[in-house]
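One structure is given below, represented as structure tokens, and several questions about it will come after.
Missing here: one protein chain of the complex. Every other protein chain is in place.
On to chain A.
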Amino acid sequence: MKNCEYQQIDPKALATPSPAPTPSRPCLEKKPKRLKRKWEVFPGKNRFYCDGRIIVARQSGVLPLTLGLILVTSGLFFIFDCPFLVQHLTSCIPVIGGVLFVFVVISLLQTSFTDPGILPRATPEEAADIEKQIDNPINSSSSYRPPPRTKEVVINEQVVKLKYCFTCKIFRPPRTSHCSLCDNCVERFDHHCPWVGNCVGKRNYRFFYMFIVSLSFHTAFIFGCVTTHLALRSQGGNGLVFALQQSPASALELVVCFFSVWSILGLSGFHTYLVAANLTTNEDIKGSWSGKSGNEESGNPFSYNNIFKNCCSVLCGPMPPSLIDRRGFVPTEDEVRAIPAEMELPSIKTDINMVGRGPTSGHAPPPFLPPNP
């Protein structure tokens, strides 16, 4: 919503008019105020590092713990178990372990630091436009919250309800959900994972999936290697206790791996099912497509009904861009109202000769009639 602004006309400025419109590029800004990047004024509860290149949720959750566990366990494995196993078995072991470790750490960092698919909030004009379209505009007291506004759309012969988000002031696209921890609407919202300290959504789901799959292989691999190591050491009548005394670090690794391998393998299996069915955790938990109202025809309208195609579209599909433009500059008030430099609106120029000079297409523009207020 815009206000009428009556600005004092500066007589000095009138004497020397500048014909060119204000340039819209921030680097030509003459004001001494430092231009802010969009991440600095981002409304959600996120934190940014490296001048907006890295984005994380406000609460890092247990990400340091996750990272610590992986680094410590893998480190102990390479230092204490690998030398013995290389000697007695094969030198492939540290190589395989190394590759898995690299995959795990890289995919973890990518899951944590990538924008999950955050939808930027509506501009004031957009929000006003949507308000107009909704039947009952809210004029009464702000304490009463109206019932959730929904819009129905038919996708793949199925009725899908789009909910209005009061925080972001938009109708959420299908499969989008608002994360209360990050205070953002996230596209294809899966869940907010405290282990990675970020939401898992459209843009980072493939990193998350790779993380849990590679972590399950890695954990299982370390578990297997440590068991083999201890088994080899306790051969020849030495016993397990002796083996553990010789290599105490292996005990710690064994405990960590034993408890994590089941949950991580379970999670990988669950997400493999979700990928094959083109579902999100959010939808699965809520039972959005499982025919809760006894409607047998309702299925997932987004599924291709082909496991291979579902997997390919979720994991190998095109990588969508980040919509929040973290490193862009916030346009100042003047730039918002000025037309871009390359535009020429012949009708607004007061020079009489301009009427004859049309745009590049060569023809004279039609006469402009001022609209009736």
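Here, a residue touches a chain if its C-beta (ideal position, glycine included) is under 8 Å from a C-beta of that chain, and two chains touch if they have at least 3 such contacts; residues count from 1.
In this section, contacts and distances are computed from a predicted model.
Per the UniProt record, the absent chain's protein name among "AP-2 complex subunit alpha", "Histidine-containing phosphotransfer protein", "Iron-sulfur cluster biosynthesis family protein" or "Golgin subfamily A member 7" is "Golgin subfamily A member 7". Residue in contact with the omitted chain (choice from A:35, A:102, A:134 or A:255): A:102. The missing chain, though absent from the display, is touched by one residue of A:71, A:134 or A:315; that residue is A:315.
Although one chain is not shown, part of chain A still touches it, namely residues 2-10, 13-14, 17-19, 21-22, 102-103, 106-107, 110, 119-120, 122-123, 125-126, 129, 153-156, 160, 162, 170, 173-175, 187-188, 206-207, 210, 301-302, 309, 312-313, 315-321, 323-325, 337-340, 342-350, 352, 358-361, 365, 368-371, 373.
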